[in-house]
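Before any comments, here is the structure.
The other protein chains are all here in position, but one chain of the complex has been omitted.
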Amino acid sequence: MNVRWLDDRIDYDGSQLRAHWILEQTGIVGDAMVAFRGACAVARAEIADLADIDGPGIAGDDMVHFVAEWFSHPDLLLATHRQRLLAAQAGEVLRELSPTATVRRHGDDLFVGAGKLSISVATASPVSALLHFAVNATPGGAPVATATLAQLAVEPTTFAERLLALAASEQQSIAVARAKVRSKGEWRR
Amino acid sequence: MNVRWLDDRIDYDGSQLRAHWILEQTGIVGDAMVAFRGACAVARAEIADLADIDGPGIAGDDMVHFVAEWFSHPDLLLATHRQRLLAAQAGEVLRELSPTATVRRHGDDLFVGAGKLSISVATASPVSALLHFAVNATPGGAPVATATLAQLAVEPTTFAERLLALAASEQQSIAVARAKVRSKGEWRR
Amino acid sequence: MNVRWLDDRIDYDGSQLRAHWILEQTGIVGDAMVAFRGACAVARAEIADLADIDGPGIAGDDMVHFVAEWFSHPDLLLATHRQRLLAAQAGEVLRELSPTATVRRHGDDLFVGAGKLSISVATASPVSALLHFAVNATPGGAPVATATLAQLAVEPTTFAERLLALAASEQQSIAVARAKVRSKGEWRR
Amino acid sequence: MNVRWLDDRIDYDGSQLRAHWILEQTGIVGDAMVAFRGACAVARAEIADLADIDGPGIAGDDMVHFVAEWFSHPDLLLATHRQRLLAAQAGEVLRELSPTATVRRHGDDLFVGAGKLSISVATASPVSALLHFAVNATPGGAPVATATLAQLAVEPTTFAERLLALAASEQQSIAVARAKVRSKGEWRR
Amino acid sequence: MNVRWLDDRIDYDGSQLRAHWILEQTGIVGDAMVAFRGACAVARAEIADLADIDGPGIAGDDMVHFVAEWFSHPDLLLATHRQRLLAAQAGEVLRELSPTATVRRHGDDLFVGAGKLSISVATASPVSALLHFAVNATPGGAPVATATLAQLAVEPTTFAERLLALAASEQQSIAVARAKVRSKGEWRR
Partner (left out) sequence: MNVRWLDDRIDYDGSQLRAHWILEQTGIVGDAMVAFRGACAVARAEIADLADIDGPGIAGDDMVHFVAEWFSHPDLLLATHRQRLLAAQAGEVLRELSPTATVRRHGDDLFVGAGKLSISVATASPVSALLHFAVNATPGGAPVATATLAQLAVEPTTFAERLLALAASEQQSIAVARAKVRSKGEWRR
């Protein structure tokens, strides 16, 4: 999985969570995850999670966004597992960068105290699996009580680059682990 | 996924990581994870991870073991992702039960300082995917420097029951999340 | 698979055979089958079976409808097998409720004498497999010679609830059966 | 799916339910179902259904056996659906050949009154899916109360040839149906 | 896989590369490949390969087109392998028909000297995998330097019928080969 931090500020409106957005934006072909900083205001037509359609909206003034697309294994159930693992990885990176912080993962969300630090969705296009994960960089603009990287004294770009690197290396180590095991047989023989 | 704590002490020798061991042991049919306490000494012929075959051995005098088997989606790549997620979940449970501890996940392993707290493997049988994950309860018997639940002042059964519950509820929430998203289209239209 | 009888009359126009209609209509998340009573007049744009597009139309004044959606295993070939099995199950329920009737299954259709009792289609959405199956409750409105539950003296709600229960229990028993077999090897060894 | 009635009597001991037995026995390559007449006494080591291992045994003096192997779509969940559909088809054939009989299907089993008419299992080999289905031709040798084709006045070869033909034609019609549907979209757009 | 040469001239504009075009055009149900002669001018909205969207256009005055659709195994990665194999087969047919020609395959393209002989794309619909492959019959209309069947003294219909026959027979022989092998075990035991 190729990963890249994009220096340009990009405001996320949900249209980025479409097939080949990463390819068109960066030229990267194949399984990839990119990250960038920008506001968030997801247009209703672009909302993938039906639980959010009639909700308070998905928004934030300043977030660090991660968008991933997988072609090699586009199964949606697998993508949902990858999404949970990414949330766990994000918590691990935050604990490294802010050792005194108490970051809790609940499914695909991270919380600091009662504040919601992140938003996320995993879905499918006709040719790929897609993921959006974003954490609040600084406060403002969200329809719910939030936590932010600023509050954890975590620099957004540092966080993004660490998480991109961890996500890439763990995908690689998963592929290695899968390729190094031999099968097992039946208990009763 | 059905989960169950088994009160009887069971010494794990790797033969438990076979198709239908859970069924024969407990009568539970279908996707399941069970946990139990016992020693660990994996017979060479039962080692699934080829990286371990010529290693120092897989052993411990007193461990909490988790064995899972999945029939619904037996893909090995998915199982490897579930394994990583279980390791992350175990770290989260430990941070709840031992808030001052510093537990780090590295792939499918957990560490406390330089001590290795856990062992794990995910593999496949001809009809299912299989997982073993175990953490040291008390010291002794391991061929490498270890950490233990005792050192974290975590009671083994409490840990096991919390992790079983978390693994089950997250599998359920993953199925819900996968079923609640609508697909996305192409970036360029 | 969750099943539910919906008391409200719903006229089926084919738009109900879309991803997440069951979720939006009932709040049920995940694999599900619902049934309801209502007229049937499928809009041409909603017809899934291409064999029907230039046909006489898909219509009936009073039918018992079954709509199912599967997320866990969304493969279309599997869904088509489930559709055939549902038609067989429907025949079995009718033989129980109307022991003297002669109901014949031909593929995904049921017949009583020369009268067509049912209509059906299985298809896919981008995130799920979908099924519609409906039987005529009382005569009228169909473009072909029909048979009806009334003619078999079968009460529509009773039929629907029996079939929903059978479909759910058989899905469960299939999952159990799949999880209880061990694999077999080669003939020549 | 190629089908063939084998004239030679073959006693079934479970070893026939292995990969490529049909190929070696008949020369038929690829997806196939064959039928033959013979006794049944499944060796314990050949039992695929774990529910039967400690049971009364799988036996009968005179049965009509169906053995199928699928390479094109070897998924075990699909094979289990095919198994259920075959049991339903067998019931349909019996109702045609013996219109006054009351044959009930319960999962993959057929019953006439309290007598068990059939036995069945679906499983997987490393390269295929496998199915055995057999009905008692004449009484004798079974460890449970049975029903027989003789009791229904159904001639075994006629039954076998009809069921083979129906299974083949329905597999063909399922492939056609799967290939003739267009997909459906989201309910909320 | 059914194959058929279509006598009518059909100008290809990319809309033919859609689910069920072959069915609607020819009545052939299921896996199929058809070939026909006609001009080529792919409308931008119909371009499947994103690499071509901003390119010089996909056009030719006189080409031999092959359109295939697979329902049985609609995986896109498999379809891409089939596409490469078809390009290789086309080269083999050309070497038979024009023994002195030097036809080189580069991925899914064929070249004669510096002239590009063919165009191709493999993609997916929601219910199938799709392929377009076309070779220039006579010069004219292409935005790049081309080679043609005329230059190789190959008669277009002869070429098409040979390639259709080869593609069909190789698909059949692949199915046979896949069904005739037994699995292998682990190196270390």
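Each chain gets a letter, A, B, C, D and E, in the order it is written, and its residues are counted from 1.
Here is the rule we go by: a residue touches a chain if its C-beta (ideal position, glycine included) is under 8 Å from a C-beta of that chain, and two chains touch if they have at least 3 such contacts.
Keep in mind it's a predicted model, so treat the numbers as computed, not measured.
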Using the touch definition given at the top, which of the shown chains does the missing chain touch?
A, B, C, D, E
With respect to the chain omitted from the figure, which of E:Val3, E:Leu117, E:Leu130 or E:Leu163 is a touching residue?
E:Leu130
Among E:Thr80, E:Thr138 or E:Gln151, which one is in touch with the chain left out?
E:Thr80
Per the definition of touch given earlier, which of B:Leu17, B:Ala35 or B:Ala124 contacts the omitted chain?
B:Ala124
For chain E, which positions touch the chain that isn't shown here?
15-21, 24, 46, 48-51, 73, 75-78, 80-85, 88-89, 91-92, 99, 104-105, 107-108, 121-126, 130, 170, 173-174, 177-178, 180-188
Note that chain B touches the chain not displayed via residues 50, 76, 123-126, 186, 188
Where the unshown chain meets chain A, residue by residue:
19-20, 23, 29-31, 71-73, 125-128, 175-176, 178-183
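Note that in this section only the chains that are shown with their structure count from here on.
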Return the chains shared as contacts by chain A and chain E, ordered by label.
B, C, D
For A-C, which listed pair, B-E, A-E or D-E, repeats its interface with over half of the contact pairs the same?
A-E
With chain centres defined as C-alpha means, what is the inter-centre distance between chain A and chain B in Å?
24
What whole-number Å value describes the gap between the mean CA coordinates of chain B and chain C?
40
Where chain D touches two or more other chains, by residue
19-20, 50, 73, 76, 123-126, 178, 180-183, 186, 188
